[in-house]
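Every protein chain except one is present and positioned as in the full complex.
Coming up: chain A.
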Amino acid sequence: MNPQLSFESVSVIYGHGAAAFTAVDSVDLRLEPGEILGLVGESGSGKSTLARAAVGLTEPSSGRILLGDTEISRARGPVARERRRVQMVFQDPQSCFDPRRTIGQSLDEALVAAHRREGTSVPSPRARRDEISGLLDSVALPAEYAQRMPAQLSGGQRQRIAVARAIAARPSVILADEITSALDVSVQGSVLNLLRDLQQELGFSVLFISHNLAVVRIVSDRVAVMRAGRLVEVGETLDVMENPQHDYTRELISAVPSL
């Protein structure tokens, strides 16, 4: 059973004194094992900052982030290793892979890191190559793609491989930060279907950050709405969509263009 990820009155404040800016303002949020929780809000509402705090790219100014019973915020040493069970997929397919390394090298890095974390001995290069083929296969790409450079792939393919890299770390939680907003609508579905299938198969939970309510409605079990660093509404997806409690949520829903 995968542990839950919980944010306990987490605040992130950038800067000091008069210039201080509260990006995340005492957010309490629980991501249940195996669920997909949509997190929506406008740019600057603090949704990415919240995710970055969970993986240690930003340190919370106050509050705690826990994976199961282990506090992973401000973690050092062996506890920081526990934090690696929370993985992140980033927005920009242009910059999510090192332009000078092949896809195989990038995936290999993730595999080696996963083995180190679990304390198992790192398998031979040959065994890792098989694992990389398996990873590519799980995101519906042929094994030859391991030899390609990121610039040779389309944005959609790169985002699928970014999901594979996150999977390679055998995560309990994946934070998906606007993973399709830089893609064409026509390939968005392939990335999201894949994420959902893998989630069903492997049982990790997903914090699905997006500004596109229509997509969040399709993908998520529950939805949380953030505005100006605060959590304004959390609930079952259909409840929130059909019966929004907060004015801002209503505004967001009405702004979705319809066909």
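Everything that follows uses one rule, which is that contacts are C-beta pairs under 8 Å (C-beta built on N, C-alpha and C of every residue); 3 or more make two chains touch, one makes a residue touch a chain; residues count from 1.
By our rule, contacts and distances are computed from a predicted model.
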Chain not displayed: protein name in its UniProt record ("Rod shape-determining protein MreD", "TatD DNase family protein", "Sigma-70 family RNA polymerase sigma factor" or "Peptide ABC transporter ATP-binding protein"): "Peptide ABC transporter ATP-binding protein"
Identified contact with the non-displayed chain, of A:H16, A:R76, A:R100 or A:R126: A:R100
Touching residues on chain A - with respect to the absent chain: 42-43, 55-57, 80-81, 83-84, 86-88, 90-92, 95-101, 106, 109-110, 113-114, 116-117, 148, 151-157, 162, 165, 169, 184-190, 192-193, 196, 211-215, 217-218, 237, 241, 251-259
